[in-house]
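Dropping a structure here in structure tokens format, bear with me for questions.
With one protein chain removed, the remaining protein chains of the complex are shown where they sit.
Lettered A, B and C in written order, each chain numbered from 1.
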Amino acid sequence: MKKLINNPNNVVDEMIEGYVKAYPQYVKQLSENKRSLVTAKETREGKVGVLIGGGSGHEPAFMGYVGDGMADGVAVGNIFASPPPDPILEVTRTIDKGAGVVYVYGNYAGDVMNFGMAADLADLEYGTKVGMVLVTDDVASAPKEEIEKRRGIAGEFFVTKAAGAAAEKGYDLEDVVRVAKKANDHTRTMGVGLTPCSLPQTGKPSFELEENEMEIGLGHHGEPGIEKGELQPADQVAERLVNDILADMPLEQGEKVAVLVNGLGSTTRMELYIMFRRVEQILTEKGIEIHRSYVGDYSTSLEMGGCSVTLIKLDDELTELVDQPADCPMYVQK
Amino acid sequence: MKKLINNPNNVVDEMIEGYVKAYPQYVKQLSENKRSLVTAKETREGKVGVLIGGGSGHEPAFMGYVGDGMADGVAVGNIFASPPPDPILEVTRTIDKGAGVVYVYGNYAGDVMNFGMAADLADLEYGTKVGMVLVTDDVASAPKEEIEKRRGIAGEFFVTKAAGAAAEKGYDLEDVVRVAKKANDHTRTMGVGLTPCSLPQTGKPSFELEENEMEIGLGHHGEPGIEKGELQPADQVAERLVNDILADMPLEQGEKVAVLVNGLGSTTRMELYIMFRRVEQILTEKGIEIHRSYVGDYSTSLEMGGCSVTLIKLDDELTELVDQPADCPMYVQK
Amino acid sequence: MKFTAADLKAFLKNVVQVIEENKDYLSELDRKLGDGDHGVTMSIGWQAIDEKLNGELREEQDCGRVCITAGRTFLSAVGSSVGPLYATGFLKGAKVFQGKSELTGEDLKDFWVAFIEGIKERGKAEVGDKTMVDTLQPALESLKSRYEQTGDFMVAFAEAVSAGEKGMESTKDLLSKRGRSSRLGERSLGNQDPGATSAFLILSTFLTTVNAVQAV
Partner (left out) sequence: MKFTAADLKAFLKNVVQVIEENKDYLSELDRKLGDGDHGVTMSIGWQAIDEKLNGELREEQDCGRVCITAGRTFLSAVGSSVGPLYATGFLKGAKVFQGKSELTGEDLKDFWVAFIEGIKERGKAEVGDKTMVDTLQPALESLKSRYEQTGDFMVAFAEAVSAGEKGMESTKDLLSKRGRSSRLGERSLGNQDPGATSAFLILSTFLTTVNAVQAV
């Protein structure tokens, strides 16, 4: 797989270097750990800090979401690998403005351990109160009975948005954790993979699919999904994804959602809008109101082909948080 | 090539349908022609209208750039094909607020003829004054002696930005045309292609490159470029692109630019930031100041792999216009 | 010779079919030189004309109106480079046919002269630029001079088609100067221009159509 890179071992550091140089008005690198980035703007004393992070290769997630109304800092890991505790800890110390820090991250074994260790150390070494919010939106990753085992994928965007907006509005630690957890509980994602990505170091495709196949429920790192099958027309794929979500999180007529149709990397916007078109039709047929829509690459898997559909059920509080402006390098909302 | 679509003949209309449903707060479809989109907000009487358009398949260009501070309307063509005069004309009529309309479009035979016919008809049928701004930023597409033959590629983003910001600020028709032409004169782009795209109707790759090859100067529609060669490390590719630009548009120490590193479709943000990293180093070494940077997919070629580098030389007027906020479905700047 | 509105529509129907048959070939030529869509574009445009032929043109007897509808329909359906070019051809040609439901050899000659002149005017390309004009211009010259000499449209048009074919083939050895492929320089050598090819297909389809009418 051809890539515009230099030494494969340096891709993450070089990416971060470029990123920081591109947006000096938005982000800065911390001194001890170049994988630790925080907002370039002074954050308010007494504001709850929001910390995100995870493996790289998902850009804009996670580093693209540092800025007003979203996260105050991010710890960047190797490709598809949780960051270790050090950079998490350094970010934590920097963004703690006396009101504690909330960690929002995906429910993966590595992230759970590394963020967990960082939280323990933050408490031990600086007495920082840390709130933990695990994202578990991927319906395909475990049955409903084991919902706490589910992984976090594109829906993390909404959870981060809720946490970031709440912190911005002056919620305290407990309340930021509460709404972020509510956002997670109200969020479901189903994805479909068409073509693999490859790690720069191995150059090998992350999985194999025939020229006419798709994989439903494919993981965000190329982990095999729940069902391989013949590639269907976009309308049918959209129906499958939405129906799986609604089976898991039933929505009544009159309920309100925000929708995210997320590209995994190499899928065109054209295809994403064609997918969105059918998602909108299905929801409208069921009398579910779409309050706001997001279509584009919000959380990718390198150059993987495919997309995911995320629904977040909105109550008044979440509606207000979703609507709040944000200003980050890779995502701006007025 | 696998795509999430329905009938290949309907991709453009279905994309537009999805797009309009996703952003009712931003855009609306006109009644006579579903390929005609205008901003959903009421535009000011006496404001110069800015109209963009061209073939589809370049999303976010062009339809993603309708909104405050950018274009008032867009005419969408078939994939890689200029829109015919009808939708251009309908948009023109709708966005003319008495101060005339400026067309910003790429210098392609088809666009020149279709936009030209539309301008003639607008004058004839409604007496609308139309200003024409042809974008010609692609250095690779013709030698400097035939600069007027050059094609428009990613640099159209800056020309649209200049025109849109100027119109927003209340410039008159002549002045919007003047600054947009200045923006074009100050803008240069060089691209590199790694992997082809395919039209939904043919499914055939737009060109062929070996697994270790890249093509410098590749056109935005897969037109062959000026040089095929072995794939180089990102740093060398960046040097080649920037050097070709600077050979064509020399920049003195102390001069100021905005930079756009644009992905062609399937190239990851990671790669784009690695490219940007070297672009920034080269410019900084030469004492050229980067006033603002844009990195991402701003003008794609379906799922083509590769990227382009655009520099716009900024004087005070262009700096002000580049800095002005914008609020469009696929591009927001605070 | 007598060429009726029905024959004109039969010609258009034949083009629809010829374009469908050559769709992939035309796109393939365009992939070498341009953006690979020429067959797709021609197909979209001619399918739109086909719809009109099966619909509102079904009873139309005015050859001028048939051509106006064909031109406008083609343009609205495709835009692109060939939209304005072929549409202008049909619209200019329509003036010759205006109000007529039966066409003489002289009408047909005048139609094609207007058609080609219209395209040249619209696109401003010249012979040697590696465009459809390389097919159309020699066809035009041959048509005019042979018609002048013989007064026989059939003879003149048959020769025009041969001249157009040679012109089309000549594009293989030309450097691109117009359209998307002009950036190619040397690398455009050896490849036949897609528009020159579709223009030849249209001319030769007209020849087969008139021949068939003649033979009846």
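Some points to look at:
Just so it is clear, a residue touches a chain if its C-beta (ideal position, glycine included) is under 8 Å from a C-beta of that chain, and two chains touch if they have at least 3 such contacts.
No experiment lies behind these values; they were computed from the predicted model shown.
Touch, as defined at the top, links the missing chain to these shown chains in the whole complex: A. Which of A:V27, A:V48, A:A61 or A:I79 touches the hidden chain is settled by the complete complex: it is A:I79. One of A:N6, A:T43, A:N114 or A:N184 touches the chain omitted from the figure, and that residue is A:N114. Across A:N7, A:T202 or A:N243, the residue that sits in touch with the chain not pictured is A:T202. Mapped onto chain A, the interface with the missing chain covers residues 9, 55, 77-86, 108-110, 113-114, 117, 138, 140-142, 149, 151, 199, 201-202, 204, 206-207, 217, 219, 221-226.
Keep this in mind: only the chains that are shown with their structure count from here on.
A summary of chain positions shows that the Cα centroid lying nearest the centre of all protein Cα atoms is that of chain B.
Of all the chains, the one whose CA centre sits at the greatest distance from that of chain A is C. Chain geometry summary: the mean Cα position of chain A and that of chain C are 54 Å apart.
In this assembly, the C-alpha centroid of chain B lies 32 Å from the C-alpha centroid of chain C.
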